[in-house]
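Only a portion of the chains appears, each positioned as in the full assembly.
For clarity, chains are labelled A, B and C in written order, and residue numbers in each chain start from 1.
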Amino acid sequence: MSKAASPAPEFTTHEEVMFFDTDVGGVVHNIAYLRMIETCRTKLAATMGMKLSDMAETGLFPVVVRTEIDYRRPAKLGDELEIHGRLEQLNGVKFWCAFTVRRKGDTENLITCRQALAMVQMPEGRPQRLPADWKDRWTTDSKS
Amino acid sequence: MSKAASPAPEFTTHEEVMFFDTDVGGVVHNIAYLRMIETCRTKLAATMGMKLSDMAETGLFPVVVRTEIDYRRPAKLGDELEIHGRLEQLNGVKFWCAFTVRRKGDTENLITCRQALAMVQMPEGRPQRLPADWKDRWTTDSKS
Amino acid sequence: MSKAASPAPEFTTHEEVMFFDTDVGGVVHNIAYLRMIETCRTKLAATMGMKLSDMAETGLFPVVVRTEIDYRRPAKLGDELEIHGRLEQLNGVKFWCAFTVRRKGDTENLITCRQALAMVQMPEGRPQRLPADWKDRWTTDSKS
């Protein structure tokens, strides 16, 4: 890691819980959080140089290869949520992002989540190496 | 219409209402029915010769250009639903399908829906003529 | 309509097209627009006095009873969309909202949509009268 490395990139998005996010149990459905996390992850990726508008043309996509998500407390209709994501680790051809979902202004985690991604060239589905400069650009828990 | 025309193609699919179909109002969310209808429409299209496995290769897709849907009575968690679709009308470059959603074994419509589709060549997005033999093959409310 | 009636309420929301909005045809899936429209409709309803946070408690929900949607041109991954909604008509126990989806800063409609809603008391599912003051508050194409 170079001396000039920046802190790991992070990004926060905001969502108001809509009807389509909820289920008959009265709270947000477990799958709906993953859509919110994808929006956060996409904006985080854009700050790292991966633009959506480029991807459809180049066919080089960041692809989720593993998700771990813990549902700690439920969110409800109308809640204003903050989804926070950050680059956590570079690990060979994979990079890990970590997310939390909280109510706005609150410090309690409703959701914690980690996702591993790989850069994949579509339509062949061939994993690509991560850009060589990533591990020098940002301070992460990188493994060599 | 030729003398040998068959009745319009139709298809029935079955769905059990899952949590992800419902919302905090206690009933099926309005958007969820459109997913059920797409499944029925896709199976109906297969009987008409449009196979999913061909589409990704040829890039020729039946594309929804208009949906009209009436929500008459709500379905609930665990309901067993029958989605019935049929080819209703051929109209220039468009064809219309009509759908009902009912509880299994019931005659009351929960949902009625009509969708107009066009055959579109992707990625250019160019609408194609409907296959010439369609109006001879099936008895529909076709307009010339 | 009273002389003091305000223009019909309207609201604009913004969405960036995510992967989960798209399908293998390379464009936004037809159902995804309805989620964007629901978000716009919910914010529009809030300006009219219907707050999400109240609904779960009172059980009085604005329920979609009919949707008409025309898919005119497709949006693509990464597009920045503006969804514009306005109260269009009061009609007995129903009110109609009209929506357009456009690319940011563009004047061409990708999507036009109208939805009729009723105020429904859940869990009984009993439609309620619209608030008596609505037709005096706003200038709409109201039918008596």
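We adopt the following convention: contacts are C-beta pairs under 8 Å (C-beta built on N, C-alpha and C of every residue); 3 or more make two chains touch, one makes a residue touch a chain.
Treat the numbers as computed from the prediction; the structure is a model and nothing was measured.
This structure file defines a homomeric complex of 4 copies, of which 3 are shown in place.
We take it that only the chains that are shown with their structure count from here on.
Interchain contacts join each chain to each other chain, per the touch definition above.
Geometrically, the chain at the heart of the complex, using CA-atom means, is C. With centres set at the average Cα position, the gap from subunit A to subunit C is 29 Å.
Measuring from the averaged C-alpha position of subunit A to that of subunit B gives a distance of 35 Å. Mean C-alpha position of subunit B lies 24 Å from that of subunit C. Multi-chain contact residues, meaning those touching two or more other chains, occur in subunit C at positions 26, 35, 38, 56, 61. Across the complex, subunit A is touched by residues 16-20, 26, 35, 38-39, 42, 51-53, 55-56, 61, 76-78 of subunit C. Per the touch definition, subunit A reaches subunit B in the complex via residues 19-20, 22-27, 29, 31, 76-77.
By the touch rule above, subunit B contacts subunit C in their complex via residues 24-27, 30-31, 34-35, 38, 56, 61, 63-71, 73-74, 122-123, 125.
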